[in-house]
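What you see is the complex with one protein chain gone and the rest in place.
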Amino acid sequence: MMEPADAAPRARSGVVVEAKGLTRRFGPHLALDGLDLRIERGEAFGLLGANGAGKTTFIRLVTGFLLPSAGSVTVDGITAVADPSGVSARIGFVAETTRLYPELRVGTFLRFAGGARGLSGPELNARIDAGVARFHLESSLARPLGHLSKGFQQRVNLAQAFLHDPPLMIVDEPTGGLDPLQQEEVRAVLRELRGERTLILCTHDLGEARELTERVAVLFRGRRVAIGPTEEVLSGDDPLELFRGTGRSAA
Amino acid sequence: MPGLALCGFIALGFAAGAYYATGTFATFSKLNAVVGALALGVSAARAFGRVRGAGSPAFRGVLARGALSIALVLGAGVALERLADASQLQWDWSFERRFELSDGSRSRLAELCGRASATLYADEYDPRARSSRLLLRTMAATDCLPFTEQNLSDSAEAEDRFGIGSSNTVVIEVGDRFETVGRPTEGTLYEALSRLSLPDSHLLYVTRGAGEGNLSRSDGSGFSGLREALLTEGFRLRDLVAAAAEEIPEDADAVLLLAPERPLPATAVAALSAYLDRGGRLVIFLEPGADSGLEPLLSEWGITSPDELVIDPASGPVAGAAIGTGPLAFQYGSHPIAAGLDSGRMTFFPGVRTFKLHKPRPEDRMETIVYSSGRAWLSPDLDAVRRSRPPERPADAREDYFPLVVAARYPRGDIETRIVAFGDVQLASNQYLRALYNLDLVLNALHWAADRISPGTRPKVVAVSGRLQLPLPLQNTLTMFQGIGLLLPELLLVAGALFWARSRV
Partner (left out) sequence: MTALRALIRKELLVLFGAPMAYVALTLVVLVTALIFFDHLRIYNQTLFLFASSNMGGFESDTVPDYINLRDTVFFPVMETMGITLIGLIPLVTMRVFAEERARGTDELLMTTALTPGQIVFAKFAVTYLFVTIMMVASFVYPAMAIIEGGIGAQHLASVFVGLTLHSIALASIGLACSAYTSNQLVAAVAGWAVGFVLWDFSWITSFSFVGERTIGFLDAISLHLRYGSFAEGIVNLAHLVYFIALAALAAAIARFSFDWRRVAG
């Protein structure tokens, strides 16, 4: 694994995510096979791979939504098995598909999301106000989530993940299904995150990965087939060979 | 896997549903039960296999802790339930195991307080004795009727002495007198207590010979039930043949006329008139369409009764009659005859005429005892009561609260004449006397006419078990159902519609 030669030193904040021999089976199907991975504090890390490569499974193991069949994954040294609330407090999760409550209004939903993370009173109000401002949700606070466009829903999704100011953001396919304008809006937000906190970005979009991440890992059928600085991993004649499981192997 | 589990649940549901629908666990149910159980079993086995295939100590630990929690909750639940069951702790909120004595029963007990005692003779395992025991305990709780229990097989002497024919017999003794009650219910005990507590009796003359109601007839249109009730209440009864009556005997405490179908002879009318002039007491039942010949006499005393039928649409169809032709009355005047009667205690008049009152003298007191509802009107068509279709109200027909029973007092110096008039005689017939509170109304009227104190509402006709069977006012129930009963779901649905519309905005 090589750091880019011209990487500028900057302040790093956030958490360290470390996976050791991480394995997950679903019956006979091996979704992750002995994955070793370390994501540094404050790093913008990309996780690439085709559908079914194991990206979402890895995310779910980090958040504690699934248990590993073997191996471990820690967030700042703690596992979701031993300390689920500790892990939850450190994570802001933006899922692949907008997982919201269509019948709730935006303001009500944000209040719930903040409350569910232990926020209340003036602190909650302040965080909601900050989130609304950051993601430009002023005009839609009173509207039901089900009535919003996909782009707006994704902004709300991002806003809820930020409410408790988590040191780790996990963003899974954030621009899927959005139009180009909406994609740019979301990427603009993610650009701001770089350096603020640790970021794990799961994406199919190679351009997005180049733009938003410093290092990437490529998964194929549950195994890591490449890892390194983004430009290095994605340079070459056909980066898609990695997605197919061929091409250069991991360093 | 979910599909298989779903099919399993469907099969089980149909197995149970078919059983409940038919009451038998037949082949269809059995097959479905087997198929359902198999499908669920296979589905569960596959689910567990999936977990086992994943294999991890972390899995085992998590699942074991979860299963242990379920087992602990189950164990605690079973243990607590067993403890609660062993404690036998329960609260009896039923009313059917409590006997609420009627006012009449309480009156009779009070009259005999300190003098009477009761003994229940029953076989050891006679289940009927349980209800009798409960009833007697309730009566004993008034401190007026102590009771004991004797095993019938050990009471040969008592059997002979009291003429006990079977188990579950109650004997009430007052001094040397006794009454044997073979089928103890509150009603039969009330009768026995009445016979023991009312040595003094008032003499009631009952006219006959002009087609009046027959106290000896025991079919539905007869009045033998009224005779029994009067005897229970301590009246002595004597016939007064209308054709031969030239004067009403001096010893008459009251005269009872049960709707003569033919006009009384002039001599009888004159005899009654003289009787009333000297402070007599008359209870008269009229009937729509029947000319008793007494209307002019009643009119002299301020009571007129147009020969029209009171139609009260507020009464639902009762006893097969068209709506309104048999008024159910639940509004009463404030009068001793109506004592104990209120909106929850109705009376039924299967075809009734109304009254108009005008005081002959200012000091006279004339009152309505029973009113129809405010939606009643008068129909000149007296055959309406026999038709199945309800009569249509003419546009000019007046709706009002029509008197159905009236009572009047006429103070004349040292004497006082009293008249009670009923607009219907069928309510006192065998068919309807025991319906609702008809009996109480009729007996109260006779007690008042004879200047006696009524014991209060009498026991209703109850089953041996003593379960109370007081009716609920049908009209009020109907109004309530059409009010809050339907209004509340309507409001809920409107609320749902508003929320739906709001969510669409």
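Each chain carries a letter (A and B) given by its place in the written order, and its residues are counted from 1.
Rule of thumb we're sticking to: contacts are C-beta pairs under 8 Å (C-beta built on N, C-alpha and C of every residue); 3 or more make two chains touch, one makes a residue touch a chain.
Computed from a predicted structure; not experimentally measured.
When the full complex is taken into account, the listed residue touching the unshown chain is A:I91, out of A:I91, A:L148 or A:C202. Only one residue from A:G77, A:G115, A:G207 or A:G236 touches the chain missing from this view: A:G115. The chain not shown here is touched by just one of B:S107, B:T185 or B:S373, and that residue is B:T185. Even with one chain removed from view, chain B keeps its contact list with that chain: residues 2, 5-6, 9-10, 12-13, 16-17, 19-20, 24-25, 29-30, 36, 47, 50-51, 54, 59, 62-63, 65-67, 69-70, 73-74, 76-78, 80-81, 84-85, 87, 89-97, 183, 185, 187-188, 190-191, 218-220, 222, 224-225, 228-229, 232, 318-319, 344, 348, 430-436, 459-465, 467-474, 476-478, 480-481, 484-486, 488-490, 492-493, 495-497, 499-500, 503. Counting over the whole complex, chain A has residues 24, 26, 60, 63-67, 84-85, 88-89, 91, 93, 95, 97, 99-101, 103-104, 108, 111-120, 160 touching the chain that is not drawn.
Rule of thumb we're sticking to: only the chains that are shown with their structure count from here on.
Contact residues of chain A toward chain B in the complex are 24-28, 67-70, 81, 103, 144. Those residues of chain B whose C-beta lies close enough to touch chain A in the complex are 49-50, 53-56, 58-59, 62, 503.
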